[in-house]
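Report on the structure given below.
Shown here: the complex without one of its protein chains, the others still in place.
The block that comes next holds chain A.
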Amino acid sequence: DTWISTQKKIHSQLSLPVYPLQENRQFGSKMTDSKYFTTTKKGEIFELKAELNSDKKEKKKEAVKKVIASMTVGKDVSALFPDVVNCMQTDNLELKKLVYLYLMNYAKSQPDMAIMAVNTFVKDCEDPNPLIRALAVRTMGCIRVDKITEYLCEPLRKCLKDEDPYVRKTAAVCVAKLHDINAQLVEDQGFLDTLKDLISDSNPMVVANAVAALSEIAESHPNSNLLDLNPQTINKLLTALNECTEWGQIFILDCLANYTPRDDRESQSICERVTPRLSHANSAVVLSAVKVLMKFMEMLPKDLDYYGTLLKKLAPPLVTLLSAEPELQYVALRNINLIVQRRPEILKHEMKVFFVKYNDPIYVKLEKLDIMIRLASQANIAQVLAELKEYATEVDVDFVRKAVRAIGRCAIKVEQSAERCVSTLLDLIQTKVNYVVQEAIVVIKDIFRKYPNKYESVIATLCENLDSLDEPEARAAMIWIVGEYAERIDNADELLESFLEGFHDESTQVQLQLLTAIVKLFLKKPTETQELVQQVLSLATQDSDNPDLRDRGYIYWRLLSTDPVAAKEVVLAEKPLISEETDLIEPTLLEELICHIGTLASVYHKPPSAFVEGSRGVQHKRLPGSAGSGESVESPDPGAAATETPPAVIPSQGDLLGDLLNLDLTPTTTTGPPPPTTSGMQMGAMDLLSGGLDSLVGLLHQGPPSLSASPSTTTLGGDIGGNPAMGAAFGAAPATMPASFNAPGSGGLDDLFDLGGGVGMPMGALNPPKAVWLPAMKAKGLEISGVFVRRAGVIQMEMTLTNKAMSVMTDFAIQFNRNSFGLAPAGPLQILTPLSPNQSIEPLNNLQVAVKNNIDVFYFSCQYPISMLFVEDGKMERQVFLATWKDIPNDNESQFQIKDCHLNSDAASNKLQSSNIFTIAKRTVEGQDMLYQSMKLTNGIWVLAELRVQAGNPNYTVSSVALAVRSLLCCVLLLTSCISVYFEDQHFVLIHNQSCLNSPTFILGRWKYLMVIQVYRKH
């Protein structure tokens, strides 16, 4: 029908192609390699040996082919090594190549024999034919035997400078191979520098291979500053980009993506030169180009015409990727998922290409569904819903479930569509397909949370399906609905009672929910349900060994028995609405992933450091800031600053339910019940308290890269949180500091209130001496000592770098791991002169924790005093302070003592002020000076403190004046919203109270999540 299909006929008559293809398969099959597999097992090796040593060239080659064939199917033919190597000296290129193939496979197991081949290799490297030269150097690099690699250096050096570009490009790759075998050798021989020079080679293919080799070396060896990109090299790369092969283009584009342009003009000019790659037939080239553009776009001003043009140009190539093979589609979809989260405007009109086709593989279907929801908006919701309804009737269970969930997400995301979504879900429930019904009930519960008092009319329909629910999540959701709307369901007590029968067989999720629901029911209809509530409380507290369930049971029990009114307020409190977007990737992570578009990280939606083996040095990539907004050190979260409208991140469906469950618990902190006396109550409060402390102490442990995975084991708060006994001791009024406070972890606290040392010192900010952070022993001769100080509103890290090694150190750079307060170096580490042995220098630099030089990368952790984070405008208004103070529930306080402090209250106040801890008020009660103080952290969190100073007693019985400091964390929260706080695996939701616009509310939690609070604040 087409030219291609008819061409064979035509061409066999008209012209004689140089390489005719496949004229006769039948005949051909007789001549094929399959005959090599049919040799008899018996004496096979012996036969081959004889043939290999034959005088006839032809027979030799046939024999080598048989050997190779056996090798490819995994037979062991290593015994023939000497015989095969003997065939190497030949002018027949095919025979030579076959022998090389054999060598590469078996040299490792026969290193002594392999050495026999070296002479031939070295000779071949001098051959006049560039193909042979290249082949020799290429093969030598593949023989992973130390003895051979030694001989490789000289030929390789020559080949790197060969006149023929084909040889040069092969040699470039060989450097990477050699580095993989023996990195030290490559460095000692100076091959890395030669490789760097090849970036400026005149041949684009050589440039591409040099870039590929350097990138690979840099990945396994992050300290070497190999790809030192500057405008000149960038220009060379861009020129080579136009001329090299498709694979070379990928290497070059990936390398370009690591560059940070100096300004928006450079950024634009690079974008302009990269854009044509979007029309390449190779999808990997397209996606790498998309990565470069997505990254450099960040620097372009939004009002620029070019910015809009670029946005428009990005959509078609992404759509085209979706018409490729399913495997390519899958990777493309995972990346598009990231792109639509970062820049939804690119694909907002392309909804239809994500519609699922019947014969798409399941992994493509699921990804498409995800993107459909992300792109759903008021404009296209009708279409989307019609599609989703269609999907919900398909065969594949996973896909159907996800489609039903998607309908619920649409309802929550697009308010106008909620009604239609609910009626669609009801239709689906009518199908009575078991798993559809269960999914529908789970999502309807979320819809109730989002739009209370709107769709409760459907409850009757839901209740009809009660019996068919067999999955915990669906059961829990249904129970929640029954409990929440107990007053509208006539037989709510019967329904819940029916669940209660098999209480112990239920999962924890269902048990907790059932407990809460019955308590709610009791508070709503106390008369009929007394027996029921008794029953569930006893089941939960006495017959269960699940601590969560028991604790919650006790709390309810005490609440109900001590103060039913308070109980009502607590349990039936109005719930915050759930947010519209679910499953969003955290903004900072999203930024990092955008920098990794097209890589495995983008498929897994995890940073490479989280999964790539041996990537200890993988650096966290960040998007460049937009034009003009230089990042200052004090910007608490540069990531959030770059995002225009940072979306609130709330956990996905499963977590939401967990939140729901715990919702009923936490109002204890906001409604202000009388101080709890029972153990059950205290537990709850202690959890919150220790959370706060945990974070306070946790921040003294600014996550050092090597430690970041397990900081909680070293922080004080972690201990307290995990140990109720200690927590209880802590709650007791002015106790002395628990012993563990003196643990190394609390050094920062000591620093902060270490007033004693300051008697003879001039008034000034806390100025501790430098400490050795990285001993020379651990860092191949580089010793780093330093200290953190706050000067003129800027946090600074002063470091002394001392070279105690014998050789000169150069190429210094510094990087910080991500940390709670978003501290980052303001500028690169500027050490202009190489560091000679025993020389030390003191650059003034701003803050923290991986230092590299020409030798290696070194990691160390150092604590910075928390006082450094206190900002200058931390002085609270008196009135605000007063109101805030009153609003803090007592159990949010923590106290400890400072010993050996010889200051009077004024001196203490002055000293604290110099560290940006401001005294708001002072009063004297019974000979005690009370100082009320406020401070504010760089991330906007307020800390209020009360300092009690006993006037100096002339007869010191104890040589210490005890100062009691009440310190607590509070956060001024401007939004009525709920915050998720994670404690290890459990999550808590701490709520707001209604009037929080006027009175600040208090959040205790891990610092990680205080970042989230920051996002709310900006909103």
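The criterion applied here is as follows: a residue touches a chain if its C-beta (ideal position, glycine included) is under 8 Å from a C-beta of that chain, and two chains touch if they have at least 3 such contacts; residues count from 1.
Assume contacts and distances are computed from a predicted model.
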Quiz item: Quick one: the chain not pictured, UniProt calls it what, "AP-2 complex subunit alpha", "AP-3 complex subunit mu-1", "ER membrane protein complex subunit 2" or "Myotubularin isoform X4"?
Solution: "AP-3 complex subunit mu-1"
Quiz item: Which of these touches the unseen chain: A:120, A:189, A:267 or A:288?
Solution: A:288
Exercise. Looking beyond the chains shown, say which of A:89, A:182 or A:245 touches the absent one.
Key: A:245
Self-check item: Which residue of A:390, A:464, A:528 or A:574 touches the chain not shown here
Solution: A:390
Practice problem: Among A:231, A:301, A:361 or A:775, choose the residue that contacts the chain missing from this document, as touch is defined above. | Solution: A:361
Practice problem: Could you tell me which of A:101, A:425 or A:515 touches the chain that is not displayed? | Solution: A:101
Quiz item: Per the definition of touch given earlier, which of A:187, A:350 or A:811 contacts the omitted chain?
Solution: A:350
Quiz item: Tell me, which residues in chain A touch the chain that this view leaves out?
Solution: 1-4, 7, 11, 14-25, 27-29, 31-34, 36-37, 58, 65, 68-69, 72-74, 92-94, 97-98, 101, 105, 108, 129-131, 138, 141-142, 144, 164-166, 170, 173-174, 176-177, 180, 203-205, 209, 212-213, 216, 219-220, 243, 245-247, 250-251, 254, 276, 279-284, 286-288, 316-317, 319-320, 323, 325-328, 330-332, 349-350, 352-353, 355, 357-359, 361-363, 383, 386-387, 390, 393-395, 431, 433, 596, 598-601, 603-604, 608, 611-613, 615, 618
